[in-house]
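Just one protein chain is left out here, and the rest sit where they should.
Chain lettering (A, B and C) follows the sequence in which the chains are written, and residue indices restart at 1 in each chain.
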Amino acid sequence: MAEIKTGILGATAYTGLELVKILAKHPHVSISFISSRSFTGKRFSEVFGEATGICDETLISTEEAAGKDVDCVFSCLPHALSAELCLSFIEKDIRVIDLSADFRIQDAKAYKKWYEHDHPKPELLKEAVFGLPEIYREQIKNAKILANPGCYPTSILLPLIPLLKTAGVAITSIIADSKSGVSGAGRTLKLSSHFVEANENMVPYSIGRSHRHLSEIDQELSKAAGKKVEITFSPHLSPLNRGILSTIYLSINRKAGECCTIVKDFYKDEPFIRIRAKEDLPKVSFVANTNYCDIAFAGGEEGQPVIAVSAIDNLIKGASGQAVQNFNIMFGIDETEGLE
Amino acid sequence: MAEIKTGILGATAYTGLELVKILAKHPHVSISFISSRSFTGKRFSEVFGEATGICDETLISTEEAAGKDVDCVFSCLPHALSAELCLSFIEKDIRVIDLSADFRIQDAKAYKKWYEHDHPKPELLKEAVFGLPEIYREQIKNAKILANPGCYPTSILLPLIPLLKTAGVAITSIIADSKSGVSGAGRTLKLSSHFVEANENMVPYSIGRSHRHLSEIDQELSKAAGKKVEITFSPHLSPLNRGILSTIYLSINRKAGECCTIVKDFYKDEPFIRIRAKEDLPKVSFVANTNYCDIAFAGGEEGQPVIAVSAIDNLIKGASGQAVQNFNIMFGIDETEGLE
Amino acid sequence: MAEIKTGILGATAYTGLELVKILAKHPHVSISFISSRSFTGKRFSEVFGEATGICDETLISTEEAAGKDVDCVFSCLPHALSAELCLSFIEKDIRVIDLSADFRIQDAKAYKKWYEHDHPKPELLKEAVFGLPEIYREQIKNAKILANPGCYPTSILLPLIPLLKTAGVAITSIIADSKSGVSGAGRTLKLSSHFVEANENMVPYSIGRSHRHLSEIDQELSKAAGKKVEITFSPHLSPLNRGILSTIYLSINRKAGECCTIVKDFYKDEPFIRIRAKEDLPKVSFVANTNYCDIAFAGGEEGQPVIAVSAIDNLIKGASGQAVQNFNIMFGIDETEGLE
Partner (left out) sequence: MAEIKTGILGATAYTGLELVKILAKHPHVSISFISSRSFTGKRFSEVFGEATGICDETLISTEEAAGKDVDCVFSCLPHALSAELCLSFIEKDIRVIDLSADFRIQDAKAYKKWYEHDHPKPELLKEAVFGLPEIYREQIKNAKILANPGCYPTSILLPLIPLLKTAGVAITSIIADSKSGVSGAGRTLKLSSHFVEANENMVPYSIGRSHRHLSEIDQELSKAAGKKVEITFSPHLSPLNRGILSTIYLSINRKAGECCTIVKDFYKDEPFIRIRAKEDLPKVSFVANTNYCDIAFAGGEEGQPVIAVSAIDNLIKGASGQAVQNFNIMFGIDETEGLE
């Protein structure tokens, strides 16, 4: 198979590092360029010392990147900027995998509400495919614009969508209590990510109905259910580098065991979903540094909520690993290539 | 004021260390004895090097302790054993503050169900006072057997009891998602407390309706509500030494702001309760190494649950600090003595 | 005893928080003002949520602070700025305890070499007293300008000075390998203090002869030895919030046991020095949140170096605790007041 030429926009955050590490050892990929706004002219391995000998490419500017001809562009840029800079590639019919939120929300009004600015090209929103491979594999194959899902949404959607799609299952309330490692907050300097502030701490933030990821969570759950779904979502910054554990409380007309059976059957051929027994609940260490999403169901005794527990690595299945999984599907490569 | 003579049973776990550190600097207390089953004959500061120069007492055996005459005994022994060994003191009319679960459950059948053995002296259960000072201060003053609450229960009961006691407030569902530091699992060696297993991890356990602390949580919430209350409770082992954060989801006929007002008013004279704004949610670092319980209310938008958030130090307000707070009340000392 | 009126300059770094926590419960102190450049007008407890109910003072500007009349000023400002802003107080004969490096180096040329700017008032350098209470207690009593030692220097000087002062003891080489928690790098945002960068990491920096603290370490060791001493010093950023462990290798004409005896005798009446056996080496957990410096001696077999190990809490004995210890000495208060 000929090598597929790729470019990476904005590669100097944690998702960029992870993406480069995966692509650098991917047998069917060559990296044509890596761009950075802050570190133009430096080598990638000067920004991330761990990449020495793995990726010593010199980072080019966004402007220079825009003129490059490749088969696929990954964007790790922040939202708003990402859509802007992806446009030139989209116009040249270069396939784009956007790890930002810019193409995840299909409704431009909802995008504006949650991200507080107008979408630069709202007509493209309906072309974009939401890149959850286990749900949208067929559409992903031909996607020109791939909207790679957020980390929290991935951990919440994967256990719930099979239930919502099952006839006769009724869920009347969903509360997701998520715990994330600090890399989820990015490499940008802020006090809440300072070691002394985050270490030996547990910090709830944007709880209830205020975190931006609600836009894609609600959208995808509603699509699966065929009706409007709005969940309660409480993220917590936890003192670990990577990983998300979501504990999700469901008012549902099924027992935990039945939920487990439904979801296990739904994902029976999936390489990156592992359903666990309730005596063997998911935990972050099981999935760290992997593209797995581990899922289990417990609770549901005597009228109590059923509890779905899921775990992912926020930088892999919650970002760059899933992006490469989508890439593999888009380019007809074995879906697990580079991810095991 | 004359010094009050105290003894400590089973002082070589983390609650014991914390208790000794508080009592050693308490101006009205002398420590008459410290006992240990595993370290009899060693000095306390040999077991805990940090106590060198603070408490160098030689640890005596349980048998030797039983003959000692003191004003008050603190027991940090594990459940089942604790009640057994407290009996000789109770019989001599020595006041006992039991940090184990042995006197917390007023119904001997419920005790047996959750702790899987018969209570050694069920007739004492009704004499014991549940030591939540903010709720039972008057009864604590004269308590002969003080049942010091569990750490998770303290973090869940304090934000909820004022609501349940308020006329007109109706709560139809309670889900408590709690995150605890590893000291809550004790100093006993087990794989889940091994550094490599707990670090960089987030581990749900006993979720739903299976953790023993449910017995005292349900009991106390039911007493406050005047009717049977059963909650969903999901503890999570988190990679920090100390602290509990509880995120509690309430189906309630009040807004978050109203809950805040009710609880703030209820605790307006309490030295160790701090009510925070929803923009300034509790977090573990705010309460670590203190006897505070921080509480806030958020959520409740558009039919969504109200979210109570509480934070305590599991070893202080969740154990030894609260024990000393109870001790101060029992012996007529300023309630904050030794705790600031 | 009348309350001593104090003011704090630049209180919104970690040393400031620690200092306020100690002074707020000190029985002989009132805090007249707290200043901040970045948070003027905010309450101290808005900057540090843990201080709610403990210190809710409104932060004033440096300019407003300069006009205040107090008995003693603590400065937690960064070097260069600190000396500048302390001058107005010094001129009014207000005693100053400076936690920055500005008055530690008695030679203005050495100050300029290490701190890369001219000292604003070099003639004051000889008036300043180096605030290591165990060494300079008599001079501290009457100090008008108290130069509070650095954290690394405290951990290195305390085990070595007694040896260097002992007749007949010859040390021909000193290598100090120090490991510090991240709070030692301050609250200022920088990539190396980002949680994801510091966690699960161990980072050597400024090793050999390049860290600024060498200036005061060499100065004080040379004074003790009566001749020029220059050490090798390698600090390491370690993934913990607080604490310094220094492992110090000595080419010395004494065995470890003899070193231990000398140092133990030298510090026999010191409340905050604990000498440990070589089977019970100092570690950070022994001293965290205390004003202790723990010291032991090991090694020295068959011509090998003797190894001094010391541990302190960098924010307490390495900064604010030692500042209050000095304050107590300066104002004739029991030296341990507020520190136990």
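Keep in mind that, in the parts below, a contact is a pair of C-beta atoms (placed from the backbone, for glycine too) under 8 Å apart; a residue touches a chain by one contact, two chains touch by 3 or more.
Owing to the predicted nature of the structure, the values given are computational and were not obtained by experimental measurement.
When you scan C:E63, C:E230 or C:D265 for touch with the missing chain, the hit is C:E230. Of the candidate positions B:E200, B:E216, B:D294 or B:E337, contact with the hidden chain is made by B:E200. When the omitted chain is restored, the residue from A:H194, A:K283 or A:K317 that touches it is A:K283.
Residue positions on subunit B in contact with the hidden chain: 14, 181-183, 187, 189-191, 193-200, 239-241, in rising order. In the full complex, subunit C touches the omitted chain through residues 173, 175, 177, 179, 181, 197, 199-205, 207-209, 230, 232, 234, 236, 238-243, 245, 247, 249, 281-285, 288, 298-302, 304-305, 307, 309, 311. Although one chain is not displayed, subunit A still touches it through residues 25, 49-50, 52-53, 200, 274, 276, 280, 283, 285-290, 292, 294, 340.
As a convention for this text, only the chains that are shown with their structure count from here on.
The geometric centre of subunit A is 46 Å away from that of subunit C, both derived from CA atoms.
Between the CA-based centres of subunit B and subunit C the separation comes to 37 Å, rounded to the whole angstrom. For subunit C, residues touching at least two other chains, in rising order: 200.
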